[in-house]
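Here's the structure we're looking at; comments come further down.
With one protein chain held back, the other chains of the complex are shown just where they sit.
Going in written order, the chains are labelled A and B, and every chain counts its residues from 1.
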Amino acid sequence: MDNVRVQTKELSFSTKGNGEIIDLTDKIQNALHEAKFKDGIVTCFVVGSTSGITTIEYEPGLLQDLPNLMEKLIPVNDDYKHNATWGDGNGFSHLRHSLIGASLTIPFEKGHLLLGTWQQVVFLEFDNTQRQRTVILQFMGV
Amino acid sequence: MDNVRVQTKELSFSTKGNGEIIDLTDKIQNALHEAKFKDGIVTCFVVGSTSGITTIEYEPGLLQDLPNLMEKLIPVNDDYKHNATWGDGNGFSHLRHSLIGASLTIPFEKGHLLLGTWQQVVFLEFDNTQRQRTVILQFMGV
Partner (left out) sequence: MDNVRVQTKELSFSTKGNGEIIDLTDKIQNALHEAKFKDGIVTCFVVGSTSGITTIEYEPGLLQDLPNLMEKLIPVNDDYKHNATWGDGNGFSHLRHSLIGASLTIPFEKGHLLLGTWQQVVFLEFDNTQRQRTVILQFMGV
């Protein structure tokens, strides 16, 4: 059996801000192929504290429903103390980040991510302006 | 020291739908014993986008409280665009999935999951019908 090894990659991309949802599935699968792993995990980690990562069925209805849910649970306009500290008005972005979380771990086998057919990996831009973003993909396995 | 290795297993089971909560703790611990790992992690990953995985104290009160919370935060009946797309009426299931998340990573030592005494691993069926489900258990360690 081959030895387990580690390889760290970065996905870098620009976002438009304001609730944009970006499907990362193909990029992660491609990075897995390039790194030539068969069995193991990829840790997907968003760098920074105003975005998030999760899985969803990437279809137009849910691309409206998820931002609507975020606005219902954590509205853009509310009395956030963070806004008083920094004046950048993105307290809601930070709270959405802490709720959804920074890390997602996906197992793979025979070189394929073990996702469902209608289960895509998505980056959630919670910030209120366009941003340059980095997602760490760290592969560990054989 | 032994070499780190990887082993992928699947848990397959039927659910009744509608908020069912299934305790997977013993099945995961048994799979760990069978796979003969001592120290490492198990990545638990729900395949599909209308269920979730988390930890909870598995007692009758919370088995009512958690579905009640989900209904409060993401009601079954609301104006979800997903429902207009597919007509299957499970927009709420998808949103609950994205909120709770698809992956949980549990460390183990000397062959035992490092859970608290009153901390169980639970599969959350968010869909509105009975389903056949798969949870990936991928062990990595020595």
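We adopt the following convention: a residue touches a chain if its C-beta (ideal position, glycine included) is under 8 Å from a C-beta of that chain, and two chains touch if they have at least 3 such contacts.
In this text the structure is predicted, and so the values were computed from the model without any measurement.
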Only one of A:Phe37, A:Tyr58 or A:Tyr80 touches the unshown chain, namely A:Tyr80
Which of A:Gly17, A:Gly61, A:Gly101 or A:Gly116 touches the missing chain? It is A:Gly101
The listed residue (A:Asn18, A:Thr43, A:Gln64 or A:Thr129) that touches the chain absent from the view is A:Thr43
Touch rule applied to subunit A and the missing chain gives residues 3-6, 8, 43, 45, 47-49, 73-74, 80-86, 91, 94-95, 97-99, 101-103, 105, 136, 138, 140
Touch rule applied to subunit B and the missing chain gives residues 1, 3-4, 39-41, 54-57, 59-62, 64-66, 69, 73, 99-101, 104-107, 109, 114-116, 118-119, 140-142
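Here is the rule we use: only the chains that are shown with their structure count from here on.
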Distance in whole angstrom between the CA centres of subunit A and subunit B is 19
